[in-house]
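A single protein chain has been removed from this complex, and every other one stays in its place.
Per-chain numbering from 1; labels A, B and C assigned in written order.
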Amino acid sequence: MSIKANTRKVEGVNIIDLSGRITIGEGTVILRDAVRALQQKNERHILLNLAEVSYIDSSGIGELVSSFTTSRNQGGKLRLLHLTKKVHDLLSITKLLTVFEVFDDEAKAIQSFRS
Amino acid sequence: MSIKANTRKVEGVNIIDLSGRITIGEGTVILRDAVRALQQKNERHILLNLAEVSYIDSSGIGELVSSFTTSRNQGGKLRLLHLTKKVHDLLSITKLLTVFEVFDDEAKAIQSFRS
Amino acid sequence: MESKESRVELRILSSLEYTDLVENITGNLTLLAGCNTDQIYFIQMAVREIVTNAIQHGNRFDINKAVSILYEFDRGRFEVHVWDQGDGFDLSHLPDPCDPANLLKSSGRGIFLVRSFMDDFSLIRIPWRGTEVRFVKKLAAS
Partner (left out) sequence: MESKESRVELRILSSLEYTDLVENITGNLTLLAGCNTDQIYFIQMAVREIVTNAIQHGNRFDINKAVSILYEFDRGRFEVHVWDQGDGFDLSHLPDPCDPANLLKSSGRGIFLVRSFMDDFSLIRIPWRGTEVRFVKKLAAS
């Protein structure tokens, strides 16, 4: 039922492929740990691939926001890739699409970190 | 979740292929109706194929027994084919294997009605 | 889930429409308790039989009467209590369904099966309130 996070690096960008459910408890902890692991290595370009995220609750949304702000506070960038309809709708209704930079295309997302 | 009953006739024997769950309510009613439909047409050789019966509760077992006795009271024969392990164990523990004639082989079951 | 005890209570109205739901919930809880496939099957069957009895014999399908089910479990045991608001019955007077004289009866096997598959079974009449049936399945510490 829960979440998996795999990190890979493509052209200097750290992509965390998330799959499963980002919910209170284990789900948010795994996301946080994956992001922190990168931040501790001073990796500043993080792309969260949410293509395989089937469900996110309000705590999961909160965790996306914390990841974003801790990243920004370190002078880094955290962006989102491949929102499912459900996740898109939740970020839209909570006005977070105005906060996150969101991409549908991995190559374009990677490119965006260059500028 | 519930049960299906299909009747076919092979060499004078009416085979009712049951599939699903024979449980209190709909499940037992469908079994009863299928058996009665044959009894009303004066069909006296009935073989219940339980191969696809995934679950039976105490009411379902009771319905098998009623079908057996109403059949016998009309001078007919009702036999069982292809018990799953679960159904076999339940009939064993309730001592009903001493009541029912049970077959593993359809041809042999059909043949048994000849004698 | 650790070895501390879990507890879930469920209350339904006296209609057989809820038996599949109760079976599903029981299935979820047995999984949570770490039961194996056989244990799940036996516990689901036991709950189904006893809840059916509570609806049918205890509350006589009176939709204004409730059936309550309490599940208590840890890694070592799965315990179930079922209450109805009926008058109860006397376990010691139940006919033995395996007695040759009863073999061809079309009912009377539910409690026998539950007692066969569960490790403990008891019945308490609670004056003016109803009947409680309790049973336990021991789970081998695996």
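Heads up, the rule we're going with is that a residue touches a chain if its C-beta (ideal position, glycine included) is under 8 Å from a C-beta of that chain, and two chains touch if they have at least 3 such contacts.
Since the model is a prediction, treat every value here as computed from it, not as a measurement.
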*For the chain that's been dropped from view, list the shown partners it touches.*
A, C
*Which is it among A:Ala37, A:Ala51, A:Val65 or A:Val102 that touches the chain not included here?*
A:Val65
*Touch list for chain A against the chain that is not drawn*: 1, 23-25, 57-59, 61-63, 65-66, 68-69, 86, 90, 93-96, 98-99
*asked:* Could you pull out which residues of chain C are in touch with the chain that's been left out?
replied: 1, 6-13, 17-18, 21, 24-25, 28-29, 32
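Note that only the chains that are shown with their structure count from here on.
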*Pair of chains ranked first by number of touching C-beta pairs*: B-C
*Let me have the rounded angstrom distance from the C-alpha centre of chain A over to the C-alpha centre of chain C, please.*
46
_Rounded Å distance between chain B and chain C, as computed from the means of their C-alpha atoms_ = 27
_Nearest whole angstrom, what separates the Cα centre of chain A from the Cα centre of chain B?_
58
